[in-house]
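Other chains of the complex are left out, but the ones given are in their true place.
Letters are used for the chains, namely A and B, taken in the order the chains are written, and counting of residues starts over at 1 for each.
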Amino acid sequence: MFTHLKDLQFEAKPDGPDAAFARRLQEILGGKWGEMTVANQYLYQGWNCRLPGKYKDLFLDVGTEEMGHVEMIATMITRLLENAPLSLQEAAEQNPMVGAIYGGSNPAHLIHGGGGALPVDSVGVPWNGSYITASGNLLADFYLNVTAEAQGRLQVARLFNMTDDPGVKQMLRFLLARDTMHQNMWMAAIEQLMEDGLEEMPVPDAFPDSSELTEQFGYTYLDFSPGTDASQGRWASGPAPDGKGQFRYDDSPRAHAPEPVLPPGDPRLYGTNPGMVGEVATKVKSKFT
Amino acid sequence: MFTHLKDLQFEAKPDGPDAAFARRLQEILGGKWGEMTVANQYLYQGWNCRLPGKYKDLFLDVGTEEMGHVEMIATMITRLLENAPLSLQEAAEQNPMVGAIYGGSNPAHLIHGGGGALPVDSVGVPWNGSYITASGNLLADFYLNVTAEAQGRLQVARLFNMTDDPGVKQMLRFLLARDTMHQNMWMAAIEQLMEDGLEEMPVPDAFPDSSELTEQFGYTYLDFSPGTDASQGRWASGPAPDGKGQFRYDDSPRAHAPEPVLPPGDPRLYGTNPGMVGEVATKVKSKFT
């Protein structure tokens, strides 16, 4: 169960309006790596988590914080939309910069949202549930969460360089700091999980190695292009990070199965089948009424 | 530029048909973490990669291999669809197990695909480009690639337990082995990238720490629920994995900004504004024709 405080976790007030930047800022609200994604991802991971205690709390605490970030960014976007040019005429009466704002803005912000934030990305594509994963395997999901915070912090840092507005920059600084924390936190969670003996690499470690074609394919780099540049990386020789094998390098990987030949399909599906010619075809065709 | 060999990288032949399992196998073909995702993700990461040599090759080699996995799984699915029950009547004449196959299958496999594989997931939702990310920041993307291989191997391992067919299981063993390699490989790539001094944590490390509200928010765990279970994890105290700070724990995070109050909106957007009552409203309303 959740409760709501009316105050914001951090200030979300621009020094001036900028409808084109409002559209761009949507990326970290409703984009693939935005706050709606991390909020929902961590909450679903928490609700589906089978380990009571610190891990479940971790997911739900951070998911709850991210809901507050959704709120802050939505508020910031709404404020950035103040005084948006309603029409080309209006923009034209001012100056080319207002024309660029008009051209670079998301029309749905005004027509659909009436000047408010929308659950969409910087293009205007709606956020959707496929952006999140809660797999039940905490090691797989912790790596995803590291990624989410890394991609998120990257996007915030890019947006930081896309505006001169001091108020916007200050909120972005706050988000950068929290993304720093969250990257570290999910890295620490990986260490903790391994220390607790719950999971190890490769994911899922509970799947028995003996059932794999491990000997032949489990540690071999296959180079599918001419040249051997790829052999110079750590992935081509030496011990593998999972501590269970040694990397090998294969510069001319071969096929292990012949060209597949499919049998004729069910004639009732009317695919083009081999031998569907002449009398055979006529007979087959006459069978279905 | 690509070339195609007619042979398969590995055999993709079931011992018998199973249309319901064919639907399930689609998850690792056209699902969020399936082979279409990794193939396209690595190729786009390679095409956009600004470092010639081993890193660019790494992306393009592995992306090219994954195209061959797409081919193998598509072939397997088409073979699993042989003899699929076309109708309830047909299923009913056989036995309840065929009824379950009918019920558990994806009708589009027959109606749209004519008994062939489709670029969709286990539900039947089409694969889409938002599943992939090529951010330009290799550290962020390498973590995503570790995740993709971890989620992928997890799904293959689950599917391994969802069938008794020896031919299917053999192909899944091959995929498990390659996913083992690829998890290790992307982990090794992270180490290599750091050794080469190109990136470090947190992502993006080139963003200057001093521009963050780092001191206050960069290393503090905020516990947004009652109880202190979360304080017991490594994320709440001790050195942070990025080696740049010490974790702190805050069991009662506070708001840092007052309740936001928005100004009235542009009346030409007809949102509900404060003070839109009585005479004021009448006047405002009469302004727009």
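The definition used in the following text is that a contact is a pair of C-beta atoms (placed from the backbone, for glycine too) under 8 Å apart; a residue touches a chain by one contact, two chains touch by 3 or more.
Given the structure is predicted, the values throughout are model-derived calculations rather than measurements.
Of the identical chains making up the complex in this file, 2 are positioned in the shown model, whereas the full set numbers 6.
Criterion: only the chains that are shown with their structure count from here on.
Spacing of chain A relative to chain B, judged by their CA centroids, is 6 angstrom. Every residue of chain B that touches chain A in the complex is listed here, in rising order: 5-13, 32-33, 53-58, 60-62, 64-65, 75, 78-79, 82-84, 86, 110, 114-116, 125, 128, 130-131, 133, 135, 137, 139-140, 143-144, 146-147, 149-151, 153-154, 157, 160, 173-174, 176-181, 183-189, 191-192, 195, 201-204, 207, 211-214, 216-225, 227, 229-235, 240-242, 245, 247, 253, 255-260, 262-263, 265-266, 268-271.
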